[in-house]
Structure formats: C-alpha cells, structure tokens
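Here the structure comes first, spelled out in structure tokens, and everything after it is commentary.
Excluded from the complex is one protein chain; the other protein chains are retained at their positions.
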Amino acid sequence: MKTISMHFRSFILAIYDIFKNPFEQLLNILTIAVIITVLGSVLVISKNIYNLQKNNMNFPQIVIYLKDNVGQNDISAVEAAINKFNSKVIKNYQFISKAEGLNELEKDKELKQIASDVASSNNNPVPDVLIINTNTPDSHSLQMLVNKISKLNMVDDVQMDVNYANKITNLVGFISKILRLLQVTFSIILIIVIYNVIRLQMLLRQDEIIVSRLIGASDSFIMRPLAYYAILQITIASALAMYLVNLFVIYINNMFISLSSLFGDGFLLKQFSPIQMLQVTGTVVIFGIFAVFLAVRWVFRKSYVA
Amino acid sequence: MKTISMHFRSFILAIYDIFKNPFEQLLNILTIAVIITVLGSVLVISKNIYNLQKNNMNFPQIVIYLKDNVGQNDISAVEAAINKFNSKVIKNYQFISKAEGLNELEKDKELKQIASDVASSNNNPVPDVLIINTNTPDSHSLQMLVNKISKLNMVDDVQMDVNYANKITNLVGFISKILRLLQVTFSIILIIVIYNVIRLQMLLRQDEIIVSRLIGASDSFIMRPLAYYAILQITIASALAMYLVNLFVIYINNMFISLSSLFGDGFLLKQFSPIQMLQVTGTVVIFGIFAVFLAVRWVFRKSYVA
Amino acid sequence: MIVFDQVYKKYPGNITAVENLSFSIERGELVFLAGHSGAGKSTILKLIAGSLTASDGMIMVNGIDLSKINQNHRTFIRQHIGFIFQDHKILFDRNVFANVRLALDILGYSEKEVKTRVTKAITSVGLEHKINVMPQELSGGEQQRLCIARAVVHRPKILIADEPTANLDRGNALRILELFKMFHKAGVTIIISAHDENILGDYGKRIIRINQGQLGS
Partner (left out) sequence: MIVFDQVYKKYPGNITAVENLSFSIERGELVFLAGHSGAGKSTILKLIAGSLTASDGMIMVNGIDLSKINQNHRTFIRQHIGFIFQDHKILFDRNVFANVRLALDILGYSEKEVKTRVTKAITSVGLEHKINVMPQELSGGEQQRLCIARAVVHRPKILIADEPTANLDRGNALRILELFKMFHKAGVTIIISAHDENILGDYGKRIIRINQGQLGS
C-alpha cells in the first residue's frame, strides 16, 4: 500500500513538474519527439519494404516455350508440375496460345510490321507459351524451378531473366542495407540525444538529488519521481512522435497516390499498428528510465555525497 | 586593443571550459554533431541528385523509323536536323540499319524464331532506324523535338515513350519533394535540438550569469565567453559531422560500386566541397550564437535580475 | 551515544581538517561545538551524519560503527538525524511547505500527518506567515529558519545544527535555542556548532572546543 501510494504521489508530482514550466518542458519533449519521429519513420518504411517488394516490384518472369505440337493434355501436365511448387516462389502463371502470342506481337509498334508479315504468311511461328510470375527475388530457388521445368519433355525451352533477378536481389539488398544503416544511426542518435536531455535535466535537479540523499532518502525514493518525470516526458514525446509519423505516412502516401502512374496502385505505406506504437514507446521509455538511473548515479558521483 | 584581448581571453576560457569536463562536453557535442550529420547527409544527397539524374537515369529514347527506300543522303539530312537541336535535349544518337536491326532481333531469344523465319524469307521487313538518347526528362521540349522530326519527309514514324518521360519527371519531382521534406524536417530538428542543448547549458551556468550581472558585468561581457563556448562546441560538432558525412558518402559510394550492375558506373555521390562545409558550419555557428543570446536573455528574465 | 575515537579526516590536497580527535556524547546530551572559522566544526558534524567518512579512527553512532555500514544502513541512520546545514541546502524550486515536507516524505508519512507536522514545525520557527512562499522570497534569516524547520519536522533522535543562528537576530536566535531546549528535554541528542560562544552563554551546557581540528582550550 505504502509503496503504491508513493508511486502515485511521484506520478502526480511528475505531472505537476511538467506543467510547472510548460515551455521548458515543451522544448525537451519536442527534442525527444523529433528524434523518435525520425526513427519511427525509418521503422515504418522498413516495415513496409517487404510489402512494397511483394506488390510492386516485378520479380523475374519465367517463360516456358512449349514444343510446336503440344495438345491440351501436355499443357495441363506442365500446369500440374508448376502447381507442385511452393506459392512462395510462384505467384501465378498464364498460358498464352500461339494465336494470342501473334496478337500480342501485333500490338507492339516496332514489331507490328514483322507480325503482320508473318500473319499474312499464314504460318504462325510463335510457340505456345506459359508465363510464370514469380514471387521472390531469390535466384537460387528460381533456378531450381527452371531446371525442374526444363526436364519436362513437352517443354522446348525455359527462359528466365536471371540478370533481372540479380538486379532485384541487389536492389532489395541495397535498400535494406540503407534502411539498416538508418535504423542503427537513428537509434544511436536517439540514445545520445535522450540521454543528454535527461542528463542535463538531472543536472538541473542536482540540488534536489543531493539534499534528498543527505537527509536520508533512499536511492529509489530519489529516482522514483525523476523516473516518472522522464517517463511522462518521453511518453508525451512518443505520442507526439507517433502522430507525426502518421502525418509523415499520410504525406508520403498522398504523394504516392498522385504518382500512381509511377508506382502502381498498390503501393501505400501502412501505419504502425497500435501494438507497434506501444512497442516503440515502451522501448524508448525503458531506455529513458535507464538514462535517469545513469544520470542520477553520475550526479551522486560528481558531488561526492556518500 | 582592450576588446580584442577580451575576446581572446573569452576564447581561451571557452577552450578551458570545454576541456574541463570533456565527457559532459562530449555528449553535448555528439548530440549536436549527429543532428548536423543527418542534415549534412541530406544536403549532400540533394546536391548530388542533379548529377545523378544526368548520368544515371535513362531519359526517354526517341525512335525514328525511316521510310523503306531511304538512301545515305536522306539519313544525313535527318542527322543534320537532329544536330540542330540543343545538347540539353539530345545526348547522342545512333543509326541502326535494316540489317543491324534484324541482327538485333535475332539476339532476342523470344523473337529469334520469328527473326530467323523472316531472315530465311529473304525479305527483311525491319526498317532503318535512328535512335536518339535524350538528355532531359522535360516532356515538353521532347515533344517539340518529336514534332520537328516527324515533319521531315524521309521519316516514316517517330515514337517516344512519353509515358516513360512522364514517369521520370514524376520520379525526379518525387525525390526532390522527399528531399525537401527531409531538409525542412532536419533543419527544424537542428534548430530545436541545438537551442535546447544550449539553453540547458546556459541554465547550468545560471549562477555565473546572474552573479556577473549583479557585480556589474555588461551583457556583452556575460555573453562573450558563453558565445565562444557555443561556437567552439558547435564548430567541433560540425567538424565531426563533416567527417561523418564524408564517411557516409564513402559508405554509400562503396555500395554503389558493388552494385554498379544496378546503377551503372557513373553514379557516385560527390563530397561537400570545403566551401560548402564552411557554409554549413557557419550557418550552424551563427544559429548557435543566436541561441546563446536567446537563452541568456531568458535566464535574465527567469531570475528577475534587473 | 556518539563516540569519536582517534578520528582523522584528511581532505584531498593534504588538508587535515580533523586530527586525532576523541570525545563522546551521551544520549540526550546537548553539546556545543565551538571553534574558529576553519577549525573543523562542519567536518565533525558531517562525519557524525555519515555524509563524510573518516580517514582514520572510529566513529560510533548509537552503537553502530560508521565505517562498517553500507548505503542502505547509512540512509537509515540519516533518517533518524536532523541536520541543519551551514549552507542551508534549501531547494529553490519549491515553496516553504514543500521544502519542509521532504523530510517526512522520505519516511513515508501520510498526507494528513504531513500537513499537521509541517505546519507545526514551520510555526515553531516563526515562519507561519511564509508557509506558501518560495525560498528566494525569504530573507536570509527566514531561510535559515526554514532549514531548521526541515531538520526538526520528523522529530529526529539526533539533531545536528551547524551554525543555526548565524543569520538570526538575538530574538530569533533565542527562540531557536528555546526550541532546541524543548527537544533536549524530550530526550533528543543535540549538537550545535557555533563560532560565537556568546549565544551559548546562559545555557551552561557542555562545550567542546575545537582548534585546528583538535580538541582545544
């Protein structure tokens, strides 16, 4: 009971402290909030990068050229072989018959002349084709798929743009490297800035810390209100930051929408879920408590109070 | 003389202050440095974005299909017309003869069957072609170019991937919008964080400020050492930040090099020039002096010392 | 009971503030510690309160050897001491009431009890009209009395007063000494340092004279 009421009192005191000098607190809170916002934005983007890959990047297509004289049965056999594969590798596939192929060819301006020549010759050289849209940039599992299909005897040739697949793999690696760099950087920034703000504030409350200790306060008595003070500050800052991250996502999404021609329709960043927000806030708060602990210890040491 | 020596003394005192508590100073300096680093990195990227466009993006190609029966003269005439255009629009062009065209066609696996059919028919339907690599994403000036060339009477058809050009324009707009957003954001962060760090430090030197004032120090006497203190701190932070930005650029460039298949060779970020470094540092230092001024005034007001 | 047995206190920089000092103070005694400026009075009081540790020798407070205690124990001992600091150590970010209540909060008193006790302590030093005032709005003597109120509010077993009347006029000083006398009668051990033996005159109590960190004449 006593402990709970002491916690409650510390909490109330912390609220009081924050509202006593709202302007000064605002600056500290803003400082912390902006850094959390930046880190939060990076996290949101990271979280979205996988979806982004899935929906918006074209993973390599595999084109299966069937032999000249295949029938419906052969096609079904190939389809059955494809269906055996994992949906992690294969997104979907599409059969394009000889006739459709020629038709497609005629749509292409550069080639229409050739196509019409060919069409007029009444001898359609375009083969039946199965196109597989894959679902991964992982060239290893793709190559396995290609090898399997090549062995089917109604298949004439299998083509995969491996180079493209490699490019995608590299690009994904590149983006996630940059994102990881940013995450680490901003985490370090967050740690430095929060610790520094907390430390400077504890320094300003040095007298309180030392006097309390001199007249018999235990470490936990001294740290409790300071920890609540930091928790409140950081929570407010974090709430503000989550709101700003939301704004950021909305802003970016608006840009994406107005640029849908560039990115396609499906490409919208997803917000943090409430749970993720709590996770971010919680992590920062825990770090804040730790910072208070360190800073207070440091004040003790600095002032030589036994 | 007296003023100069006072400045000199303040400067020495500031150095002394910084080195008196190196650890504490280090944290403040780091806090400022990381924010400058982030802003500096954004600035470096912005500065490079134009070069990046120029060297590494494929601006739209314009394909000129010549009439079936053109001779060398006609081709030269078209080339002459092209040469009249500004190099800002046209990067270079390339003539691909009927034969070369068919050859190219044969390289494409999907089309090789058709091509070989065509080749064997001894009737090459592929036209002579001139391909212009353009130098700008500006679809307006590109369209003008297309219109001009279309009017030449040896030209059968002119194709430009306008959609692609629009995409590029949009992409450039998108990137610079994001960069502008980041610049503004990090400038605001820089202002808030630096002001907050300076303010908290001035608060810690409150006694010094008030006592000096009470025993007859002028405002400039009080602010001079504090300003030097901030200048030194920020200059060190800025130097550190410039170094970190350099590292960042090197890191990114190394990634680009290892990913040259993805981006092409020419794509390397350029470092800040020394002058640009001085500009960044100077701006931040001036802001720091301003922050000292504000913070000291605020301490005066807070402590009610007339 | 407080015992000093051949106690030395050396500060960094080879400053010996207390040298081979032995004395003992009985439980419930009222003792004056007299000495010139820099004699070592404050050092001795801080040693008793455990905010300094002796360089050599033994200090016992209520039967506990101070050199052998840990932080928790030190905290516990301090809670039973009231210390009037020479430099006041007032917290300027809170009003008179909040400054005084700190000592009770540390001990976990209930809100109601805090209110009664704090009001009583503040009244006993004559600051009842300043109860909600911020410390920087107090005169020097009023600040000193605030410091006294904080030291007595939790009715400590030992009261240590470092120059408690330096900033007080005769009237107020006498009032404070009356207060101490009252505590003394209630069985509290009291040690008062003073550079000026005049204020002690009519008490006729024991005086420990310190000279250059040693027992003096």
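By letter and in written order, the chains are A, B and C; residue numbering begins at 1 in each of them.
The criterion applied here is as follows: contacts are C-beta pairs under 8 Å (C-beta built on N, C-alpha and C of every residue); 3 or more make two chains touch, one makes a residue touch a chain.
A quick note: this is a predicted structure, and the numbers were derived from the prediction, not measured.
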Chains still shown that are in contact with the chain withheld from the display: B, C
Absent-chain contact - pick from C:Q6, C:S22, C:Q71 or C:S139: C:S139
Among B:I49, B:I96, B:V146 or B:A217, residue touching the chain not depicted: B:A217
Sole residue of C:T16, C:T53, C:T119 or C:N167 that reaches the chain not shown, by the stated touch rule: C:N167
Positions on chain B where the hidden chain makes contact: 2, 6, 9, 205, 207-208, 210-212, 214-219, 221, 305-306
Footprint left on chain C by the chain that the document does not show: 11, 13, 15, 35-38, 41-42, 86-87, 133, 137, 139-145, 162-163, 166-172, 195-196, 198
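The rule is short, and it goes like this: only the chains that are shown with their structure count from here on.
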Overall pattern in which the protein chains touch one another (line/ring/star/complete/other): line
Per Cα centroids, the chain farthest from chain B: C
Most central chain, Cα average position: A
Rounded Å distance between chain A and chain C, as computed from the means of their C-alpha atoms: 61
